[in-house]
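The structure follows.
Here the complex is missing a single protein chain, while all its other protein chains stay put.
Up next, chain A:
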Amino acid sequence: MSAAPANAVTPAQSPAQPGRRGRGHRDWIVFAVLMAIAWLLPIWLGGFALYLGCVVAFHAIAALGLQIMVGLAGQLSLGHAAFLGIGAYTTVLLEKNFGLSFPVACLGAVFASALAGLVMAQLVRLSGIYFKIATFGFGIIVHQIISNWVSLTGGTAGVKGVPPISFLGWTATSRLDLFIAEMVALTVVYALLIRLTHGRIGRAFRAIGQNEVAARSIGVPTHRYQIVAITLGCAIAGLGGSFIPHVFRFVSPETFTWHESLLILIMITVGGLGSLAGAVIGAALLVVLPEYLRDFAQYKMLAYGVFLILALVFMPRGIAGVGSSLAERFGRGRRP
């Protein structure tokens, strides 16, 4: 799959699905607008906004991965933070202990998360809810291993002295460099996932997410696709996680608790389940908003909870859903 988004506007389509072209185009327009804002706004504002941009970027990557799993393929994971953690620790340990450069360490992180995801994906043969609770257990187990395997991870004290990102002689010395590195990853992941959702795999994921039994009855090998969706989502989380040590210049188990898993779930829900753009919007919203409500820090989680409930009750399709129905109304007005 080549990363040539500009030329890849028209996905492979079957004649049986009219209107896919329109939706495909719209996804790319939204992509262009969102990425333009995400690239330019933090750079333009600079300073603290740039730091927030860095925090948003890795969350957005992780949220995109979770969106594929949950929003598209319907495999609710309650332990997504575990894979961020595996990614973060793999990266920092490969960099520090083996002196590997960031891209290599990052690949290692993606590989490790994908592997862990593949292990967790073996549980898909459990029926719906049993799988969800198993993913929760998986998150707890990974968090406890990170917290208690002191000789490897430094335990609750965490890992300090994270080396800067370096790549073929180029070193990310400033925060801007780091931001650019993250945004390249985010843009590529986002573009590749749009292509994926337009293709056969994306359709299979959606079919499973909407009705697993029906999908199986029309010949979709559901278990295999579920395993692919979970592994992919976890691998992407690992990629997002690999930036965490660099953003915070420190990594500790506290970043990868059950709350982080919840936070990413809230991001994709508020943004809109099933929408890639929603995942990015949700990540931005849930990182930026609390920072500007610092005086109310003690209400932060409460606000998250209320936000989640309100989003679910009043806009079941999230911000992206509200956006697309507005766009539809607008479009219909223009072309009666």
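Annotations
One rule holds in what follows: a contact is a pair of C-beta atoms (placed from the backbone, for glycine too) under 8 Å apart; a residue touches a chain by one contact, two chains touch by 3 or more; residues count from 1.
Everything that follows uses one rule, which is that contacts and distances are computed from a predicted model.
You can't see one chain of this complex, but its UniProt record names it "Amino acid/amide ABC transporter membrane protein 1 (HAAT family)", from the set "Sulfur relay protein TusC", "Xylose transport system permease protein XylH", "SoxXA-binding protein SoxK" or "Amino acid/amide ABC transporter membrane protein 1 (HAAT family)".
Check A:Thr91, A:Thr153 or A:Thr269 against the missing chain and you find that the one touching it is A:Thr269.
Checked against the full complex, the one of A:Asn97, A:Ser151 or A:Gln298 touching the unshown chain is A:Gln298.
From the options A:His25, A:Arg125, A:Arg200 or A:Arg249, the residue with contact to the chain not on display is A:Arg125.
From the options A:Ile145, A:Leu285 or A:Val322, the residue with contact to the unseen chain in the full assembly is A:Ile145. On the side of chain A, touch with the chain left out of the figure occurs at residues 70, 74, 76, 123, 125-130, 132-134, 136-138, 140-141, 144-145, 147-148, 258, 262, 265-266, 269, 273, 298-299, 301-302, 304-306, 308-309, 312-313, 316.
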